[in-house]
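Note that one protein chain is taken out, while the other chains of the complex remain in position.
Coming up: subunit A.
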Amino acid sequence: MGTNGDIPTLIVLVLGDSSVGKTSFVHTVCHDQPLSSPPPVTVGCHIEIKLYERRDRHQNPNLFFIEFHDVGGSIQHKNSRSSMFYDEFHGIILVSDLTSRQSYDNLKEWLYEVIRYRSRQKLPTEFTPEVLQNFDIPLLLVHTKFNESNGTSLLNNSKSSNMTNNHSFSSSSLLPNYNRKTTLANFLNCDEIFIDCYSNKRFSIDTPNVAKLNSFFEKMIKKASVEPVEQLPQFDWFASENHYIH
């Protein structure tokens, strides 16, 4: 982890197709309020900083800078992206658009682009599940534009495909909606967030999403820190904005 003074920095890559809402999402998370209008197309990489506070066992606040690298997704810049932005990061957020099925299908390709660059070997151009075996960087899926679509259309396809998935939900499940996951989230074994970045609700009171984001940050901190961090009990239904350990 890099340090600025005495506050360590963690870098998060935000990837996704062009115009899915990465810049809006990062702005909402960092500044707690939506942008006034959709931002222009990101050229290169847009950086936003969030100060994340966690309290350890002695109630001492532990501050971390979370640096979001929001990488522009346009196709012309495909070749220049890798060597610039994929060198150093501690976590990846994959963003897709609920109104476009194509952007959800391309998430695998984004992840694969990063893996191919990092492994520095000649990997085949088709995505296969084996490449994920050595990959243990924390991931988070974000699906934007929740209000404009019938948001659960991606969940209806969770029965399909030949990927190994460890979910036992069938289409007649009685569990509430937010516990069902899309196929990709089950495949990658990570959390996902459904969000509308332009709603008037503040992000910090949107408790289930905040809890998932915070557990993602915790995973990154645990992985990145040199000394072992004590195990935080993951209680989803006791979620609050800062983790208090007694």
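Going forward, a contact is a pair of C-beta atoms (placed from the backbone, for glycine too) under 8 Å apart; a residue touches a chain by one contact, two chains touch by 3 or more; residues count from 1.
Operating definition for what follows: contacts and distances are computed from a predicted model.
Asker: Looking only at the UniProt record of the hidden chain, which name from "Electron transfer flavoprotein regulatory factor 1", "Golgi pH regulator", "Prefoldin subunit 3" or "Inositol-1-monophosphatase" is the right one?
Answerer: The correct option from "Electron transfer flavoprotein regulatory factor 1", "Golgi pH regulator", "Prefoldin subunit 3" or "Inositol-1-monophosphatase" is "Golgi pH regulator", the UniProt name of the unshown chain.
Asker: Can you tell me which of A:L35, A:M84 or A:I205 touches the chain that was removed from the display?
Answerer: A:M84
Asker: Would you write out the residues of subunit A that touch the absent chain, in ascending order?
Answerer: Residues touching the hidden chain, for subunit A, are 4, 7, 9, 18-19, 43-45, 47-51, 65, 67, 75-77, 79-80, 83-84, 100, 102.
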